[in-house]
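What follows is a single structure, and I will ask about it in a moment.
Shown here: the complex without one of its protein chains, the others still in place.
Going in written order, the chains are labelled A, B and C, and every chain counts its residues from 1.
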Amino acid sequence: MIVVMNPESSPEQIEDVKSAVIKQGYTPRPVPGTQGQWIGIIGEKPIRGRRHFESLSGVKQVVEISSPFKLASREWRQQDTIISVGDARIGGDRVVFIAGPCSVENLEQTLSVAKIVQAAGASLLRGGAYKPRTSPYSFQGLGLEGLKILRQAGDATGLPIVTEVMDTETVGLVEEYADMLQVGSRNMQNFSLLKKVGKSKKPILLKRGLAATVQETLLAAEYILNAGNEKVVLCERGVRTVSDHTRFTLDVSAIPAIQRLSHLPVIVDPSHAAGKRQSVLPLALAGVAAGAQGVMVEVHPDPAKALSDGPQQLLPDDFQNLVEQVRKVALAIGRKA
Amino acid sequence: MIVVMNPESSPEQIEDVKSAVIKQGYTPRPVPGTQGQWIGIIGEKPIRGRRHFESLSGVKQVVEISSPFKLASREWRQQDTIISVGDARIGGDRVVFIAGPCSVENLEQTLSVAKIVQAAGASLLRGGAYKPRTSPYSFQGLGLEGLKILRQAGDATGLPIVTEVMDTETVGLVEEYADMLQVGSRNMQNFSLLKKVGKSKKPILLKRGLAATVQETLLAAEYILNAGNEKVVLCERGVRTVSDHTRFTLDVSAIPAIQRLSHLPVIVDPSHAAGKRQSVLPLALAGVAAGAQGVMVEVHPDPAKALSDGPQQLLPDDFQNLVEQVRKVALAIGRKA
Amino acid sequence: MIVVMNPESSPEQIEDVKSAVIKQGYTPRPVPGTQGQWIGIIGEKPIRGRRHFESLSGVKQVVEISSPFKLASREWRQQDTIISVGDARIGGDRVVFIAGPCSVENLEQTLSVAKIVQAAGASLLRGGAYKPRTSPYSFQGLGLEGLKILRQAGDATGLPIVTEVMDTETVGLVEEYADMLQVGSRNMQNFSLLKKVGKSKKPILLKRGLAATVQETLLAAEYILNAGNEKVVLCERGVRTVSDHTRFTLDVSAIPAIQRLSHLPVIVDPSHAAGKRQSVLPLALAGVAAGAQGVMVEVHPDPAKALSDGPQQLLPDDFQNLVEQVRKVALAIGRKA
Partner (left out) sequence: MIVVMNPESSPEQIEDVKSAVIKQGYTPRPVPGTQGQWIGIIGEKPIRGRRHFESLSGVKQVVEISSPFKLASREWRQQDTIISVGDARIGGDRVVFIAGPCSVENLEQTLSVAKIVQAAGASLLRGGAYKPRTSPYSFQGLGLEGLKILRQAGDATGLPIVTEVMDTETVGLVEEYADMLQVGSRNMQNFSLLKKVGKSKKPILLKRGLAATVQETLLAAEYILNAGNEKVVLCERGVRTVSDHTRFTLDVSAIPAIQRLSHLPVIVDPSHAAGKRQSVLPLALAGVAAGAQGVMVEVHPDPAKALSDGPQQLLPDDFQNLVEQVRKVALAIGRKA
């Protein structure tokens, strides 16, 4: 619920409303982009007392937030949220590129990819140190060593780095090294992890679960926002369907759907949906044409030797070509890229 | 299986190979784009005798078609097939627009929409006379009267018309009035209908079934091709998934997947996938960015009064805007539009 | 909408209400099991005039049918419908067995299977003469010859026969030979076919579409009922999901769901869901435990040589065992078998 004060309301009136909110057991919050004249109320229970608040002096109107997510909703914040990660800005009418290897394998590989993707136009470096793998016998990532390598590659190039955090216990460690924390698809409803990264000061990249609805995805974001971290970027990466020609079906319609419902930025990850190199480019173009504010792809100098997901990682030249093509499409629909 | 003759093979050698094919119980067919020097063999059973054919004089090599669909495969025909419908050409590097009302309701409505979509850039007029409706109590279309109205609108504007045919019994009737016959999603595996339209001289617009794989879709096309009609355009229109923010999930990845496997043109229908007007534009852009060779949308002068699918039909101005935006994206990826 | 007359209402009052119904443009119909005192109204448009009907003399109350299907609903008919096919009865608290080969291959095979399944407890013989096959190059069934063989096997054993009809054109032919017509999953929304078999006097076995909801399935049945044929048996045979260990996921929950919403009988087809022999028995048991009023399975004397679906056809002994086990489960939950 949002209490909209009259523009000419006095500081005392605002204070009185805040006190009334507290008295009812809720916490008043500033509503973004409203210079403090609007007062937001979020609570566990459905908010009662609409009439009561409307009757207070200085109050212009009371707006209920109809969606089950509140802080993530367009009603709560009407303008697009723009999130800074190092020098990169994600959101609004930009299209950013996030690229890097699936797994951090060693310093040489990571540094080499970092330089390649930076030269080609990437604004952030991605790479997996802790890897969620279906089988316990698959390569599980280098862990702390991977974080250190990634940090070195980030420092050497100046690119901010984003990497996955898989559990509450390592959030502190990953925060120390990374500029942005990724919560993977399989953890999208790991609510303890969502609450934990919600306490972080670092921005979060939250990937849609592989059978999650748009509403569930926004409620997962709401867990993070509600815990205090307002810097959430969403990522469409494909859902599991009856289509068997790609690993997952990239649901490009989720992008405009999220943008209508929420102020948070949305990017697209065509690599995991495609599952094979040749499908990455058309899916990247489709995602951006549908409105994605960024593209995250996997790049490897020698995919055949990759320790994970070799078949879907782009070659350096593929990535260069992808950036050029995506930029053309972005410009065609009035985006900056 | 394809028998590739030496370029310098004699007409007699070619005839000998054809006789050998017939002797084995198959039918020899010319392979498209090969000036008759290549001989195709299609049969119910796996083709045996590869060695035998290789040993015949004048034969350069024998190529097996690995996919379960043969005539629809890229191996059978390497260049893109381009299909003519009246003055329109579908396929290759063009992006065409097919537009019109969901249902033909009366002459005035149909003619008005025809003129609007033609002025905005459509090359074909679509409209439903026989309507497949989930409930027997919903409007079932005007039938023959609808066909006549559509024909009048086509003649008045010069636009070729495409309309759905729902059963074997009415194929003859629909052929009489329409320039292109549509087989709908719910009939994609109505094999009797596929065989029947395979005997038609009119081009066919075959929509992917709502839970069909790409392979099943190409095998449905193969039914038509195998019955003798080579003029098939495929249409991606969304599959049923766990996503509930659109009626169907537009599977844009099916477009490049089909284009890799097949020489047939593929267009995109964002209206049925979206289920609501506001999602049609981003899905059309995404489809074309992924490589679709056409866009088919529903347009109505007054959607609120439409007899079917009102919420997803575009207003005339929306369609004008869609054509302009789609053309920009098409040009950005090197297509003509 | 159902107009419930007072038990003591006069024939004249009933006639007056019927006239009022006709006057409003609807057709009055007797409501099953009500000795003609209740008057049903079904129409294309939402029925208006509830108040008007309530005000007529002799009327006790007016009940709206809330579901989109009317004649198929429990509101329209409260008792279970029981459908006779030859000597077999399907519906109520019975559990019947329908068995036979996937495809009719020749008289010897068909007759042999017919005798085997009859001896083991089957009440109906199934077998495909017209086969819906994904590929045009797969065996398409023996057609008319298959119908004749099936009829012979039916006559020789006294078992009523059920076989699939694939298009409007052959309905007449199939009706001539078969005791019950099957509409397959791929044709569940072939509305022309539904209307056509709705004109038949033979009972219909309607299989749920492979991505159809329960509501869509009941609306498909409604097409048949509305066209005049009240003898419809539904069949759950699995839907397409992300599970890949069976061909389709048998949705046993659809059985009680349909039985709550509709008076029509529901049977289960575990063969097509399983896709392999070893899963047929547990799925048959599960279906009956969930309330299915019959089990339809494929049986072949030598599955390895079957012309279609060999891996899922039961051996004669498997079928004998299945009947015994299913009967035990049926008795355990209070059914007759």
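The definition used in the following text is that a residue touches a chain if its C-beta (ideal position, glycine included) is under 8 Å from a C-beta of that chain, and two chains touch if they have at least 3 such contacts.
Just so it is clear, the structure is predicted and the values come from calculations on it, not from any experiment.
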Chains shown that the absent chain touches, full complex: A, B, C
Touching the absent chain when the full complex is considered, from A:219, A:264 or A:326: A:219
Given C:3, C:98, C:149 or C:239, the one touching the chain that is not displayed: C:239
Residue of C:58, C:128 or C:287 touching the missing chain in the full complex: C:287
Given C:206, C:273, C:296 or C:314, the one touching the chain that is not displayed: C:273
Given C:252, C:267, C:297 or C:323, the one touching the chain that is not displayed: C:252
Residue ranges of subunit A at the interface with the undisplayed chain: 42-45, 68-70, 132-139, 166-170, 186-187, 189-193, 195, 210-211, 216, 219, 222-223, 226-227, 240
Contacts of subunit C with the absent chain, listed as residue ranges: 211, 213-215, 239-246, 249-257, 260, 273-274, 278-279, 282-283, 285-291, 325, 328-329, 331-333
Contact set of subunit B toward the excluded chain (per top definition): 211, 240-242
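Definition applied: only the chains that are shown with their structure count from here on.
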Mean-CA-position distance for subunit C and subunit B (Å): 34
Between subunit A and subunit C, centroid-to-centroid distance (C-alpha), Å: 49
Length of the line joining the C-alpha centres of subunit A and subunit B, rounded to whole Å: 38
Shared interface positions of subunit C, touching two or more other chains: 211, 240
